[in-house]
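With one protein chain held back, the other chains of the complex are shown just where they sit.
A, B and C are the chain letters, set down in written order, and residue numbers restart from 1 in every chain.
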């Protein structure tokens, strides 16, 4: 493998990758006379189109991706991103539409937003959705703002938000930006929210509980209705982190479990590509009582005529420059329309089947802290391998050599040395087996040949990277 | 590297990669009653869309290509294929146009064909072009047919075609299919056509000489005018293989050198991608006297109205199902329009500069049989390395390890152990140096560490493949 | 726009290494009297936005997008899955050369191997090549191949073979001392067996049979092959509408010795006629006379599976004028599209596809035949194309329908003067019932006008 140099290192004076047509209006040199004009940008790249194409072609090949193999990164729902979705999102009249167009010129776009809203309402059992949130975390923030606005309207925004110890890090962070203090709720032995702890902590100062269902262990919060009752009985609201909705489509609906507000990740459950870190889309759904607070503008329709409505005096306001990630919405709608009711259910069922197949196949080799049944994902740990001084990181890096993507390790924090594994429904048995066999091989190697794990990855574009050095001596941009 | 399995090996009953809409007309089962219907195709693939996408993504990465690095394959003009050309060739109204459309519905397409014809006429100095030939070899065939038709018209098609010993294999083959016997003409010491030998062989039985200019050694046939005179004086015609036109754009024109018929390779000189072996396009240009014989239909225009004309009684007929490779024509036109007169000349000048830079940089290490000045390519040989028992094949395979594509080895037949090297104009100095350094390293290794050459490639997707076995025990399709 | 990657500094350094003072000096070997002393007279360089605009304008001059089009006749409108476009436009497939260096071309070589397998499966033959230019030249190559095999020169070409294919055969064989004889069709729209028998004899090298034929009628290939074989004549099956291979009995099971044709239907857009995808398959015994590149399986030094271009002793690089064909560059990228297309459709999709073509075309056929004044000149069974005849000249029908934004098909007059009042209509899976109903309605209106 030859490392691809930085573009700045192949740049040379006078090389060109693009040319604009000649200026066709009379040039007025004096236009810049009284405005602050910059000097030449030192070291800004100068390369040919071929050099750019090679650069990014080679860089692209240094990435692992769904299109290359199984990607069982837990909590991320790395399912296949259908190519037709990409194609429809490139239709000229979508991509060239200015967001300030008069609604009469963009009826198609508005209808698409409205259609997807209707579908998500049906899938989740909520009453209305906004598409402004750009990703899951912004959805959480909007959700908490809605709750706060609602409670404020009732007289008291309250102070606390309860969050299970198994939650994703964005949950407490979002609650915090919304002005709430976070209290952690313990998980019980089965890995679900400890109702006793919830009851103990729930009071009139608590605005909401943020619950993930199925939770980040892949376990369904079977007492969610009871939990919701506890919260509601004290005047609080229930927020559901819908990142794991891929387990539930057509099976059960958050709206039927006492959930007041939910966010979805279109870039997980609804197959829109993750793009190496976005753009995502984190639509937020609410029950009727919270609808007045949704961000504006909202899409309304009279018959088949669609309009943008800002007349919501109680709205929390605007959270995105325009209407959120329209092109991502297009892709998600294409996905839902492609699968239909049976396909969505089949997707969830198969996601759960695949996950349980992995769980069962590896339960001898890898420790499972929580034994409760799991749905779309399960969280192993490195406990057995730790005896041989092998950590989840070593396991992950060795998986890279074995040509599969490692599971998630950064959370849930309640499982030490976590290996959170979510295969999704689109994987073939052969690819599931590739992962299972690699994991089994690693377990054997932990005992017999730990060095090969410690020194992994060996066959990757770079060897194991020094993260500590990166943080201690930050080099965050190229300099000549 | 994990080898990608054959699609047939991952197929399993019932898997689907595509679904058609339900039949929307009343189904008539009896339609097949009296027609021969096939059984189920045993072992025909059944895979999901994801499996297909992974399969071809992985396969694609097993290819070297222009988009990844320097590709100095002699005689192939592996220059950069601009992305804008691909884009314009995907415009809906081009790709969805049926070839039998009435001309009034496809004026744009006809204008494009006509425009490129005009440009090629100007670039080559010929008088008319046909775009029917699908590639260079078919162009040669058409060219020879035109010559034959013309001579036949004059009374005698004649028997022989003279071809220099340095010619590409398609030349004799094309002449043969046109009903001619081939006589080889020797190259002289400077690597060009031996005029004496030509004179000796030229007579009233000889229909034509097929000459490549610059020839396959990269040397300009400086006596081409004299050669043409010799041929013309005996009533013969001059065919030029224009595969190497990349050396001459804006520099000199075959039409000014006595050439009667020429083919060009749009997939070489005019930047259309080679596609791993096509589609190409081999337009044929002729002088006025040969125009009546061109294939039909031809594009004519009155003012800005374009039509298809079949009224050429002397035509050789049709050589392609329709009008040749229209989409390739679109790309070539985009290229010529992008470069303009100065850009085309700069391209040829730079191609020659790059080639001479390589030649000069490697002339100590690699034998150059012919010392005459070369233009866009030069042909080294393995003569020096042969002393260490290293052949051009070993050199080629080692280059693969060093991440550059090897030169052409299969011809010209007059250079034993040839390494025909053509960098093209679009390479950067860094990439030229990468090739030069690799070649120098190999020369050192030939002396110091020949094993590393003999066992190359070591770092490729597969190691050196057994071509003899492939030919001796042909396995030309998968079987269960 | 220039695509050069050298800076001025680079150029200078390189000239210094070469020992030249300018790039122009490097052209000194070209005699001055043939050098061009002026600039090329072509428009000055356009930038990318200008190129985009230019071609958008050209495309805009085409009016095809405004019409529903029922033209077929060797070029077929089928749906192309998005994955075909995406995968086949990857630079790793688009930008390499022919896979001469096998070790860095396994992607292309393996896909060709899969393509060859699929073609064998579809045609029922034992071997396939990597592609030929198109169906027309493929058919000409098949004729030359047959003649090489049995060293005979009489070829029987039915008038039901695509007229362009017949023309290309003529062009290819004109200078080769061959005897091309045309065979008439009968009332069914099939090759006339009586005529065929009249022409077929021991001097005959091969008989060609396109099925479904130019009129859309399914030929009796089985019978024709038997007749051929009885006379030691080769049977060459030609397929112009490859989608039919998903439904009809494969030529290999109907006695064909060579199968050739056009596979444009497999994921390749109409593109105003090209590039398309010629293919050829034959039985093993004819391998040595088989034209075109072939990818074959072999092993590397470690014993791992791999693929190479093989049997190249048949080809012009080595065998020069005695090669089995002069073809060099073929249609690799189109073969890739076909391979992706077929692998996506899979066994069931393929069947469903052919079935819908059959059903929809016959639905339209019945609708049109049901109109007063319309009849079908041929009694043979059709796949997805058919001929209809009215009392008016087809040109008038066409004119009327074009006003309704319908292009009704193709006039047969040019190649079949006897069918002046006939048109060839093609209906594929992309037509919806409502379009077909509207087509029939408008057709009726025009006839009754």
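Here, a contact is a pair of C-beta atoms (placed from the backbone, for glycine too) under 8 Å apart; a residue touches a chain by one contact, two chains touch by 3 or more.
If you're wondering where the values come from, they're calculated on a predicted model, not measured in any experiment.
Every shown chain that the unseen chain touches in the whole complex is listed here: A, B, C. Contact with the chain not shown here comes from a single listed residue; of C:82, C:180, C:402 or C:447, that residue is C:82.
Residues of chain C that touch the chain left out of view are 48-49, 52, 79, 81-82, 86, 89-91, 430.
In the full complex, chain B touches the omitted chain through residues 12-16, 18-21, 46-51, 53, 57, 82-84, 86-87.
Following the convention adopted for this analysis, only the chains that are shown with their structure count from here on.
Set against one another, B-C and A-C show the most C-beta pairs in contact at B-C. Chain centres were defined as the mean of their Cα atoms; on that basis the chain farthest from chain C turns out to be A.
Along chain C, residues 1-7, 10, 46-48, 81, 83, 85-86, 91-92 each make contact with two or more other chains.
The set of chain A residues touching two or more other chains comprises 48-51, 53, 57, 82-83.
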